[in-house]
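As you look at this complex, bear in mind that one protein chain is not there, while each of the others sits in place.
Let's look at subunit A:
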Amino acid sequence: MATGVRVLFNDFRVPLRSWLTVNSAWGQVTGRARYSQYPPAYIKPVYLPAKLEELERSGDAKQLEYTPVRAAYNTHTSSVFHDPLVRKFTNHIMKTGNKCLARELVEKAFQEVKRVQLQKRNTAETEEEKEAIVCDPLKIFKQAVENGRPVLQLVPIKRGGVKYQVPVPITDHRSYFISMRWLKEAGREKERTIHFPEKLARELLAAARNEGRVVKKKQDLHRQCEANRAYAHYRWS
């Protein structure tokens, strides 16, 4: 446990039952995934302009000059409006590879968030009140994801023929995944007449205020973990 956190769950990028080591400093997968078409010497492409500049400024780019680089995905864009977390969330929402639709849904939800907040801003009376209202959908989205992240999870562990729900700490990577999954599920729980982006926007705004289904789910999970604290030692014994 000294060098990093071992991940038990199945990461969607690698085949089943593979054990990976997550480097704690960078959050990158350093272990070699099976069936990769690239030899281990190949590094991942750096596609964000800000990050490239940083590499050049710090001189790290010099070291990477002759390192072979993997091909970039077609979702790796150097757009100034690109955000990795939003891209990941879009992929969660996507069904059967229909990225076009997924992107549209996320964009509509962001638009809805902006409309709601701007409406509030327009009706606010004083200048300070207006300035206090956050209208940036990206900030609200990040706050919502942040507020929905759990710190513990329940893992079934078999001891003496009985499966116990054992509370174990969660990695940052997985907590992001679970938070976004909850957000997506909250958006899909709705009446037939309400559209997904609309509901998602409401959930995002609620979660950013530390309310709503996502935050409730997180608190429920934490409560369950607290209740099962007696099983915590099954994690290692």
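Note that in this section a residue touches a chain if its C-beta (ideal position, glycine included) is under 8 Å from a C-beta of that chain, and two chains touch if they have at least 3 such contacts; residues count from 1.
Here is the rule we use: contacts and distances are computed from a predicted model.
> With one chain of the assembly withheld, which option in "DNA replication complex GINS protein PSF3", "5-demethoxyubiquinone hydroxylase, mitochondrial", "phenylalanine--tRNA ligase" or "Small ribosomal subunit protein mS29" matches that chain's UniProt protein name?
Of the names offered in "DNA replication complex GINS protein PSF3", "5-demethoxyubiquinone hydroxylase, mitochondrial", "phenylalanine--tRNA ligase" or "Small ribosomal subunit protein mS29", the one UniProt assigns to the missing chain is "Small ribosomal subunit protein mS29".
> Of the residues A:Ile43, A:Ala72, A:Ala132 or A:Val151, I need the one that contacts the missing chain.
Selected residue, touching the omitted chain: A:Val151.
> Against the chain that's been left off, what residues of subunit A make contact? List them.
1, 5, 24-28, 48, 50-51, 53-54, 79-81, 83-85, 88, 106-108, 110-111, 114-115, 118-119, 121-122, 135-138, 142, 145-146, 149, 151-152, 168-173, 176, 222, 226
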